[in-house]
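With one protein chain withheld, the remaining protein chains of the complex are depicted in position.
We just call them A, B and C in the order they show up, numbering each chain from 1.
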Amino acid sequence: MLATLYMSVKGISKPTIRKIAGLDAIGEAVGRATEMGRPIHFSPGIGGLGTDVAPQTLAGLSVLAYIAELAAKYKTTLWTTIRQAEVQPLAAEIVRQSYLKAGAAEAYDEDKVIFLSTAQFAYASGVVGLMHREKVAANIMIGGFWAESLLFAEGGYLAGAIQVAGTANTAQIPFFVAACDYCLIGEEILAAGAYISRDPVQLGAIWGQDCAKFIAIILVAVGIILSLAGSDYLWKVLRGPLW
Amino acid sequence: MTEENEMSFFDKLEKVDPRLIYILVFLIVSLPLIRPLGLPISMSPMTIAFYDAVEKVMPGDVVIVSIDYSAASSPEQYPQTKAVMHHLATKGAKIIGLGFWADGTPFIDSAFKDVLGKSKDHPKYGTDFVNLGWIPNGEVGMKALGGDVQGTCPKDYYGTSTGTLPMMKEVKTGRDFKMVITLSSGTPGVPEWIRQIQAQYGVTFLYGVTAVSAPGVRIYFPAQAAGGLEGLAGAAEYEVLLIKYGYKGTLAPPMDSQSLSHLLVIIFIVLGNVGYVLKKHGKAK
Amino acid sequence: MITPEIVGPLIAAAFTLMVYSFFYRENKAYRFAEHVFIGLAVAHGTVISSKYVWDVALSPLITKGEAFWILPILVGLLFPFFFSKKYFWVYRIPISIVVGTGVGIGMAGLIRSQFIDQIVQTIAPVSPKADIWSSGSHPINALLIAIGTLGTLLFFIFTREQKGLLLYASHIGRWTMMIAFGAAFGFTVMARMSLLIGRMQFLLDPSGIAWYLIPVAIVVLAVVAFAERSKGAKK
Partner (left out) sequence: MKLSATIRRSLPLVITFIAGLLAIGDYYLKVKVFNDFITQWMKFVNVAAAFAVIIGYVTLTRIHTRRLNQRREGWYNSVALLIGMYAFFLLGVVFSEGKFTAHPAYTYWFNNLYVPLDATIFSMLAFYIASAAYRAFRMRTTEATILLVSAVLVMLGRAPVGPAIWPAFGPITSWIMAVPNSAGMRGITIGIALGVMSMGLRVLLGRERGYLGPGA
């Protein structure tokens, strides 16, 4: 992992990320909102920038850049709601940059990147209210979500929006799958973020994890064959005093 | 014609005031509490494994019971806690109650009172059970506990020096634990205990978790965790197994509520989807 | 007779009902209860942390003269620099100690418990005698678990395009995960209902007095609803 991180950061080798189907789904959702002439809502989750949730929030913000660019191109209104005060300036800047990039700087409205409330359920009811009021046609949620995931998904469904959601919080994924049109599962959001931002640190990290996963895959594949054949050799080695 | 009527019927169903749903949930949950149905409680292999593991405890074995939940999940986990304490007490284990969740620590004291009658004033306090209270900093705290029990908790929950409690004289590091039982509803919880104590000292490890965490921690069974109680159902099943030790459970009526509320949710899902599928088919035509 | 034993449950019941009043609509009673809760939560954390600092560091420092405890206390006292614009960097000292230690500890244990041991459990020796319904060591189940685990891992490979074999494998992974998420869904419903049942048990306990407040709450709600309706009619 160290090696891949180093190589990616130093530009020695550039890992590429596979196509993430979720991003296509996001494109479609934005497209449909444009057709219907109704706005899009985006939330980067309720996590802040603390160590454990930062990757999810940052992935959400990368995706936001992508959405904002699409929205600017199609001249569709984009609402971004924020729960953590520290995320607000970051998100606003990202949206502004994306509009600039799409050549629609004048269409950028900073009041549409709104900080609602730090209280979890106050934020949630604010989002649900907004989706209902604005009759959003696309609701996209990428980031760290907790118990409020249910409320958002239900609110978005009732507003008749196409919904694309993704989180790495395993306990919330079921609700997103059941209530949304497309769901990015777990680390897929981190890969999506890296796919868009092309940040060498993130790319290197994903590459390194892939290598380690390959090791796990090989060990499991060989191990299960041995185990079914009645040999516990690999099992014993792995349990051994190596670690 | 009829199809159109059907669709509008389902449309209407979909647009029902959510307050009606809330009232239904209230009623479905409350009625069995007032008038229980008495459905028999089934048994899950996880609960049986948990029970069997505690059965193997010998008199004098040191068992850690860690309260790693907050008041929010106490309806599920406090019954687990009481049943576990009762079972351990009948087995003659030396119980060390402690916790890594600030909000949960007062429950240790309550559980001792509910199960043994008294906590600090109990004649056997300090010889058969102690309450070491809260340890901060989650996983780092667990690591510290394993390295030096008395240094990490120099005083018990009531302010007595831990070193002066008779049963603590032989408990110095994680090596002296025979078993660790965490009752946990999040982080720090099961993975942290496994990393810092189970893997390091080879202690028998059991968990009681809120149902939300149950599927995620199932992967540690059987090699890393010897058994587990899963939510209120786990607690209710455990209570049934403990009847032979004279344990008086209270969870039969709540399990009836649980049954009915599950049925209600299933009916909701089915109703919602019937309308959805019909609509979809209507469009397809 | 008004005793603390009677007042306590009544307070508890009153606040419980104030929270549930939210389901009629968001209102002042709910917000009041929510604010009280936030205040208490922070206070409780502070009280229990104070006890720990007192027991472990301050008391040995004062009574036994163990001077080295002054060190962590001083480091801890750097946290309030969080509020200083100019000296914010001082706050980064304690936070980097705490985060660095936490991250290091987590990483060290992780490789074994959540990586190696998970692989080990997947390839553990099988026994055809195990119960096929509940045991992962039955050969058929062991094979299915291994295939599901492999599929899931392959789904999370991001640096290769999902084509050919990898595509099929990741489909298996997705479906396996969907069943797992279904289980998680079911268990979450169970947990949420349990919490509500716990509250209802408290409110409806015939030996307690909390249920006295239920009719009161209903009357209050009815009065509010009626008042609102007549107001609306006037408009």
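Here is the rule we use: a contact is a pair of C-beta atoms (placed from the backbone, for glycine too) under 8 Å apart; a residue touches a chain by one contact, two chains touch by 3 or more.
Because the structure is predicted, anything quoted here is derived from the model rather than measured.
Every visible chain touched by the undisplayed chain in the complete complex is listed here: A, B, C. If you put the hidden chain back, the residue from C:Ile62, C:Leu77, C:Leu167 or C:Ala222 that touches it is C:Leu77. Summarising the interface, subunit C meets the missing chain with residues 4, 7-9, 11-13, 15-16, 19-20, 22-23, 28, 31-54, 56-57, 69, 71-73, 75-77, 79-80, 82-83, 88-89, 91-101, 103-111, 114-115, 118-119, 121-122, 132-136, 141, 144-153, 155-156, 173-190, 192-193, 195-196, 198-199, 202. Against the chain not displayed here, subunit B makes contact via residues 14, 16, 18, 21-22, 24-25, 29, 39-46, 70-75, 103, 105-106, 109-110, 120, 133, 135-137, 140-141, 143-144, 147-148, 151-152, 157-159, 211, 214-216, 218-219, 230-231, 233, 255-256, 258-266, 268-269, 271-273, 276-277. The chain not shown here touches subunit A at positions 1-2, 5, 9, 49-51, 54-55, 58, 86, 147, 150-151, 153-154, 157-158, 168, 170, 174-175, 177-179, 181, 186-187, 190, 201, 205, 208-209, 212-213, 216.
Rule of thumb we're sticking to: only the chains that are shown with their structure count from here on.
Taking the mean of C-alpha positions as each chain's centre, the chain lying farthest from the centre of subunit B is A. Set side by side, A-C and B-C show the greater C-beta contact count at B-C. Distance from each chain's C-alpha mean to the overall C-alpha mean is smallest for C. Measuring from the averaged C-alpha position of subunit A to that of subunit B gives a distance of 32 Å. Centre-to-centre, using mean CA coordinates, subunit A is 22 Å away from subunit C.
In terms of their C-alpha centroids, the spacing between subunit B and subunit C amounts to 13 Å. Chain contacts: subunit C has residues 112, 120, 124, 184, 188 touching two or more partner chains.
In subunit A, the residues touching two or more other chains are 170-171.
Residue ranges of subunit A in contact with subunit C, taken from their complex: 15-19, 51, 119, 125, 170-171, 173-175, 177-178, 185-188, 191, 194, 206-207, 210, 212-214, 216-217, 219-221, 223-224, 226-228, 232, 234-235, 238-239, 243.
Only residues 212-213, 216 of subunit B touch subunit A when the two sit together in their complex.
Remark: subunit B residues 19, 22, 25-26, 29-30, 33-34, 45, 72-76, 102-103, 105, 133-140, 143, 152-155, 159, 191, 194-196, 198-200, 210-212, 214-216, 219, 222-224, 230-233, 253-254, 257-258, 261-262, 265 touch subunit C in the complex.
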